[in-house]
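Here the complex is missing a single protein chain, while all its other protein chains stay put.
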């Protein structure tokens, strides 16, 4: 097995990979940008070195060489789906922990992937084969497909550069926004157009392949709950598939057909849209570890990051398709520094108080700690709270229990919003679709008044607090109460 | 289901039960002694009331009535195996979440339980039927059985009032210590004598029964690693049974025979000693939830506290013996405020810094938080760190990873000692017995010098710390650095 | 002795003895037992008094105390009703209106990008644009006024 591996990422996923490396007795090398000097992944890694950016291939490879790393784990986002990076690793004699540069290239472009899917008899959503390079072409393509249509960045992922367009009048503005967003996110403004499937569910299949031609699927994840086209709650199994068990094998086989076509190895995820009747359409392939991989781990009992490392090391997948067992139900909430009351607007800043949930059936993959300042520069994801229980209702109740214990003070978060969602009748019935969150805001009831009891409790605590803080802070501004001042002296540099 | 349940306990187990109650939408009522006013179980419960002692039946029942609780969960220790308490609950119209007072009575006294076990053809360790009420009798009994012998408190548990006696010359002092310890712990000085089985493994069977006559065993736990006759590492499966799978059914059947004989319901644990050849001897029955129950939960996928509540509510066990499946390997370390370098001497005090492990395969059942003062008055158990993995080595490595992240500053703990043990070759080979820890101290190697690099790192941190603390603490004693002073102002009362 | 606490703008009288019974369990974290029920309150000092979190709800509180009053009124001045401010730091991607324009409720005014997401600042109510304080490419801090509506 590798003796040393560099983790080319940050936040909770870098922490998760560092943990896996330690469990396999592999020395971990973290990289960090200036704002991340004191980040959790740097604290937990064996070695750490500064890079000017998580996107700078040269300086990452330089660190890898300097530290004698044998392989590089890209995590998700950043360079994880960059074929050039995969190729550069190989060129530098470094193992890229993921699929081949060729697979990334062939599956990375959505248009190319669509064509391949069609060729492999995997149903796709009607849409344009080539990117809409100019407004005229876009208008024409949109007319052919018929409104409403969806604009998507060709190189994209995570909903960046995505726009729904209901009428031609909106097309020009939407194209402009989508392209500029795509340009910023992926350095490619290419956008293409596809038909909107109404009330679709987002269901994806986890696949894994090795260098010896073994390809297995690990079942599905349903990720229909999305805001800004980004997933916020994922689960395994999918309520839809739990009701139609045959779909798992069907979709799994479809996913494996695409993987086989490119001789895929390591982890990958094939995303589908599914409609009410259980018809499903190929969406795209994510050629990397997925944010929501833990729900699959809790249900199958497999460790996907361990698996990635063994496979990259040339080992065979130690089980066959028939050995994969799905036990119970797992659900994940993506805890982010954002404000659901302001269109999920990001809310970076300092975490002045943090209490994390624990106990039976709880897994917390977090990238933060008390006193950590969530930087403005990156995605607002703070942690992933995952619960397991024998059934879906058990997982939901356990999630509510964990959310009750979870407290983050200093930045806005979506914790309270998750509590609401998990109590929503439609959510509990598993009637999900990708518009669920938007629709929810439509039927959302305003929270009632706190009531006199809570006001009295608040008053008592406020009185106790000021009685308590006065001695130390009489001569200071309120902001600089004892524990905040410690926090402020944060990094000594 | 019950609407409100009182938890007659403290520490991690009270927290664990409060969590289960919340997951079942049951209102939880915590009780607390004066030193526990700010304890974690009080913070997490819905309701809380002071009692003068966790052993005071009347005041606990009074609180239960006042709060309108319908049932009482006793946890482990304290009143959990007190038949009088179970009876008093019933008399007060309160459901006692555990077996009947009659079962507790019949299985609670070790001598009575031994007799019953014999009657049910369950092998027992040769020993005295009646307690050694006086020294003369003790001498005679010990001679009959033959040295070495073990003195045990008749009412006891957890090794309290236990003494090994290798020769008659030591008998008098041992009897004196054992009786006084038993008197203190259980208000009964009765001690009995049994043969010492050399190199025994401690293996116990988890049983569960309902009011409808269903009785199922959930497999074994091996708890051979003990200090002061108290378990510190437990695992499921037992390495011995993993090597001799037939033993699980054998021991399970033996355990169920005893349970059937008393019409047992709710959770119980039947403890055995097993020797090298896989012969096993009945030891005792614990008529309550066991400290180490989580390893069974992680491997079977069952929630034992949920199960206790459903059963106490009159529901049937929702599965049959054939449905119980054991998946993977779970291991637990009991993290305590004690100093392994001083014969595991307890070390109460204030936790000034706390970092807890998290992530894949980790479960932490903790009763403490940063700033909590571990009281002198109770058992030093702080938290239970449990890991799950597909196999034993995976569970061990994951435990080491978690221990690497785990840091408790302010009180002595056994964290570093667990790191040593888990790296011990004999432990990794699963060659366990109840003398393992004692023997380990025999072969233990002294830790090497830290080396210049670590000394330099320490020096740098020390310089940074004093540079950092000076401004705030120039005029204060070193103890009162910022976060300590906050802690000191701990409880406002 | 009674203390007067301003909670969400409402005066709540509390007994000093009850305050004594509140337990500080961690810095800024208070355990309150009231009528046998257990509550945990998290308090953080803010410009305008205290911000509290309790049972997943937010409260603002202010202990009646001469020293605090000055600060508060000072803070109050900061919040003009007509101003469209940036809720967080970011970069102005595109200004959609010019001074003198008439805008309707919900109309987009400025697009700000932060944490890799574009966010359109919308008009909270109809009116005309009195002032535009930013232009494309500007970097803005939280609270910076972007546009003033008359």
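Here the chain labels run A, B and C in written order, and each chain numbers its own residues starting at 1.
We adopt the following convention: a contact is a pair of C-beta atoms (placed from the backbone, for glycine too) under 8 Å apart; a residue touches a chain by one contact, two chains touch by 3 or more.
Everything numeric in this text was worked out from a predicted model, so none of it was measured.
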Chains in view that touch the one left out, judged over the entire complex: A, B
Contact with the hidden chain (one of B:62, B:102 or B:177): B:177
Residue of A:30, A:71 or A:295 in touch with the missing chain, whole complex considered: A:30
Options A:326, A:369 or A:440, residue touching the unrepresented chain: A:369
On chain A, residues whose C-beta touches the chain left out of the figure: 30, 37-38, 42-43, 45-49, 66-67, 369-372, 483, 486, 489-493
In chain B, positions touching the absent partner: 160, 177, 180-181, 184-185, 228, 339, 342-343, 345-348, 352-353, 355, 376-380, 404, 407, 409-410, 415-416, 419, 447, 450, 453-469, 473, 478-479, 481-484
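By definition in this document, only the chains that are shown with their structure count from here on.
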Chain B and chain C: spacing of chain centres that average the CA atoms, whole Å: 48
Centre-to-centre distance between chain C and chain A (centres being mean Cα positions), rounded to whole Å: 29
Multi-chain contact sites of chain B, meaning residues that touch two or more partners: 369, 483, 486, 489, 492
Touching two or more other chains - residue numbers and ranges from chain C: 22, 24, 26-27, 37
